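Shown here: the complex without one of its protein chains, the others still in place.
Letters A and B mark the chains as written, and numbering starts fresh at 1 in each.
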Amino acid sequence: MTSFPRNRWWVAGFSWELSSTPLARCLLGQHLVLFRTASGEVAALEDRCCHKELPLSMGTLEAAGLRCGYHGLLFDTQGRCIEVPGQQDVPARAKVRAFPLRERDQILWIWIGDTRDAQPEDEPPAYAFHADPRYRFGGGSFHYDAPWQLIHDNLMDLSHLGYVHLKTIGGNPAVHMNASLSVTGDTQHVKVVRLMPASAPPPTYTAAWPFTGLIDRWQEVDFRVSHVLVWTGGMDTGSGSLDDPARGGFHMRGFHGVTPETEHSAHYFWTVATNPHPDRKDVTQLVVDQTAATFEEDKVVIEAQWRNQQRFPGRAQIYLSIDAGPARARRMISALTAEPTPTVAV
Amino acid sequence: MTSFPRNRWWVAGFSWELSSTPLARCLLGQHLVLFRTASGEVAALEDRCCHKELPLSMGTLEAAGLRCGYHGLLFDTQGRCIEVPGQQDVPARAKVRAFPLRERDQILWIWIGDTRDAQPEDEPPAYAFHADPRYRFGGGSFHYDAPWQLIHDNLMDLSHLGYVHLKTIGGNPAVHMNASLSVTGDTQHVKVVRLMPASAPPPTYTAAWPFTGLIDRWQEVDFRVSHVLVWTGGMDTGSGSLDDPARGGFHMRGFHGVTPETEHSAHYFWTVATNPHPDRKDVTQLVVDQTAATFEEDKVVIEAQWRNQQRFPGRAQIYLSIDAGPARARRMISALTAEPTPTVAV
Partner (left out) sequence: MTSFPRNRWWVAGFSWELSSTPLARCLLGQHLVLFRTASGEVAALEDRCCHKELPLSMGTLEAAGLRCGYHGLLFDTQGRCIEVPGQQDVPARAKVRAFPLRERDQILWIWIGDTRDAQPEDEPPAYAFHADPRYRFGGGSFHYDAPWQLIHDNLMDLSHLGYVHLKTIGGNPAVHMNASLSVTGDTQHVKVVRLMPASAPPPTYTAAWPFTGLIDRWQEVDFRVSHVLVWTGGMDTGSGSLDDPARGGFHMRGFHGVTPETEHSAHYFWTVATNPHPDRKDVTQLVVDQTAATFEEDKVVIEAQWRNQQRFPGRAQIYLSIDAGPARARRMISALTAEPTPTVAV
């Protein structure tokens, strides 16, 4: 069994990925087929027909469920075989394992418990900014040939911007290195807050919002086990408090679902939302495109880092002050993975 | 040693595959070079020069045999080195292992015994339909990244036609699922017969033969260890008996040589022959093309099935009534592999 903190909701993808064909995806070491029936129900089954073991993801969707592409066995969303072409009765053992899959605010959440009987007692988290009329958003996903926690390291340490993203959002490395920084947290969260009061607004900001001069900028990274919320933005200096959750100005809301595929590979599901100003051109698509380009740069670095860690196995890393956030996130995951598995947790 | 029933003739390919260059092919775990000398003799040698181990398949063909492409050692069809450039004498140890290879009715048959000394006592089987003036034929071969017996399962169970071959020969799944079926056999054969009396002839049949109305159709699958003969066809209802081997009508004769390459890969050598009617356009090439397209579909499914079996190791399959034929073939192979190896068998 892989060593992930199970017994919680993980991001399995986005609603718009479920189309007229089934979707094969491996999550937490489980090879799954995700699909939506013609009646609109979503489901996640083990991606293996119980008869001759063809991937069910090679099958076809019907109103009642998913039909295997080899001998035509039909499975419902609970994994029960409900038809065997060529014989009257369906054998009692004709079933495949089903996993709880929920669709909430266009995010697909899956529960893959430590045991076959572990079931969720609560619902997966809401994500308001996918449904908030003040916001527009876009997103995508990346497959990583690298362990999931290397993506955390990257997200929790924004000091790499000046080197990895030199060509896109990097700007002056010194600015990113010298911002104020606070790291706080508990057993289920790590929060990193960087404040840059009275800064010059970057070009995307001035295009999006009618700032009058210098702005107070913020970056709040709210790390949870299965996903990371990144809230960045700026408001006219003096127009409000950086402690006020309802503060005005231009906001960018990032959702980053990082789900292990295997011990050594991961899925990265992301969206970014902005609040268009009525008097300005909507920059959401521009921000989405820039974000995708930036994440491509991260992927190149992180996958190269992982390949190199495999070329130099068992070697110690040195610790720098910029590692405070990533290190805290790792300690939190480590404690959750080691502890007796809780019945329920989010 | 791989666990195949050795000590028998296996299909190594077709006569037309031996051209002016040697052919590298792995059969039953043996890496071989197959070739025909300028004098017309066919041979199978271990694909390794006994000097510096270059594959002999990289060499060149001469009248006397095959010359290695590194230092020019010349080997005859028995694997004896008969010339070493640059020195007078040929060392006694300069030889490579040779395997009996026969050419009969355009099929190449090879004998790879359990031991180096095991030799065939009989000749490989004839295949009349490659030489019968009433028939025309064509064929080809496929390489499978899947174990050979998964191909048997597919051939011995025609119920998959309606799902795998939906776009080609599939037609209505219910027709294939509900035909009459008999399964018989002994220690060296399994025979599956499906009869469909008084059926409407499919389009290829009506193009090939002047049927007057409904036809009696048959499918006879004659499974042997190394190959499968599939005889299908139809005749005007009432014009003869489905038990008469000399019955009239339109006939398709399929030859399917399935030879293990390794434990986990296989070669599939096939031909299909039809009996053109003097008053109709010959449909042989059409049938050959359709067969090739159909086998491509099988290959996609079977290789995906095998990859999935590796992703889910050690998992049990459920048994359905359509598995009667495939299961009987597997039991026969299993008995032959387990039993004390016979001196001779076909």
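By our rule, a residue touches a chain if its C-beta (ideal position, glycine included) is under 8 Å from a C-beta of that chain, and two chains touch if they have at least 3 such contacts.
Computed from a predicted structure; not experimentally measured.
For the chain missing from the display, the contacting residue among A:103, A:153 or A:261 is A:153, taking the whole complex into account. Residue B:94 is the one among B:66, B:94, B:258 or B:320 that touches the chain missing from this view. Here the missing chain is touched by one residue of B:50, B:196, B:215 or B:230, and it is B:50. On the side of chain A, touch with the chain left out of the figure occurs at residues 153, 157, 159-160, 162-164, 173-174, 177-178, 301, 304-305, 308-309, 311-312, 315, 317-322. The omitted chain makes contact with chain B at the following residues, 31, 46-48, 50-55, 58, 67-72, 84-87, 91, 93-94.
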